[in-house]
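Complex shown without one protein chain; remaining protein chains in place.
Take a look at chain A:
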Amino acid sequence: MSQLPKRIIKESQRLISDPVPGITAVPHEDNLRYFQVTIQGPKESPYQDGLFKLELYLPDDYPMVAPKVRFLTKIYHPNIDRLGRICLDVLKKNWSPALQIRTILLSIQALLSAPNPDDPLSNEVAEHWKRDEQDAIATAKEYTKLYATEQ
């Protein structure tokens, strides 16, 4: 395996020494570009009390291209599809090399607090959100309880 760029080493170290509240990111031992991530559901969101698992990968061209991130825990959210793929501007057209793993994870945490049904990835969920927000939030809470809570 090729040597890990200094930037990735630094970012990884800082994620461990100075972690973001509510977020963990640990590289896999056999692939230091591949992180196991957890995000706590933000307070006062339908995801509160949930612990969401994600995976993150830094492609060869990182930081010229954005990290790849996916939810591994099922979640009911208009900007996250059934396979856990995330629709978030900073992961696509608004990525900049000045951003980092931690800023991306913070943006995802913020996305949980502020679902955006006008820019959906998951159409059915977005329509549900627009049609009856309270009911959609109730479903999101149910999913959180079912899939994101350790029994």
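Everything that follows uses one rule, which is that a residue touches a chain if its C-beta (ideal position, glycine included) is under 8 Å from a C-beta of that chain, and two chains touch if they have at least 3 such contacts; residues count from 1.
In this section, contacts and distances are computed from a predicted model.
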Protein name, per the UniProt record, of whichever chain is missing from view ("Glucose-induced degradation protein 4 homolog", "Protein involved in error-free postreplication DNA repair", "CST complex subunit TEN1" or "S1 motif domain-containing protein"): "Protein involved in error-free postreplication DNA repair"
Contacting the left-out chain in the complete assembly, out of A:Ile9, A:Leu72 or A:Ala110: A:Leu72
Contacting the left-out chain in the complete assembly, out of A:Arg33, A:His77, A:His128 or A:Lys141: A:Arg33
Contact with the hidden chain (one of A:Val26, A:Leu83, A:Ala110 or A:Leu146): A:Leu83
Interface with the unshown chain - residue positions in chain A: 1-2, 28, 31, 33-34, 55, 57-60, 68, 70, 72, 74, 82-85
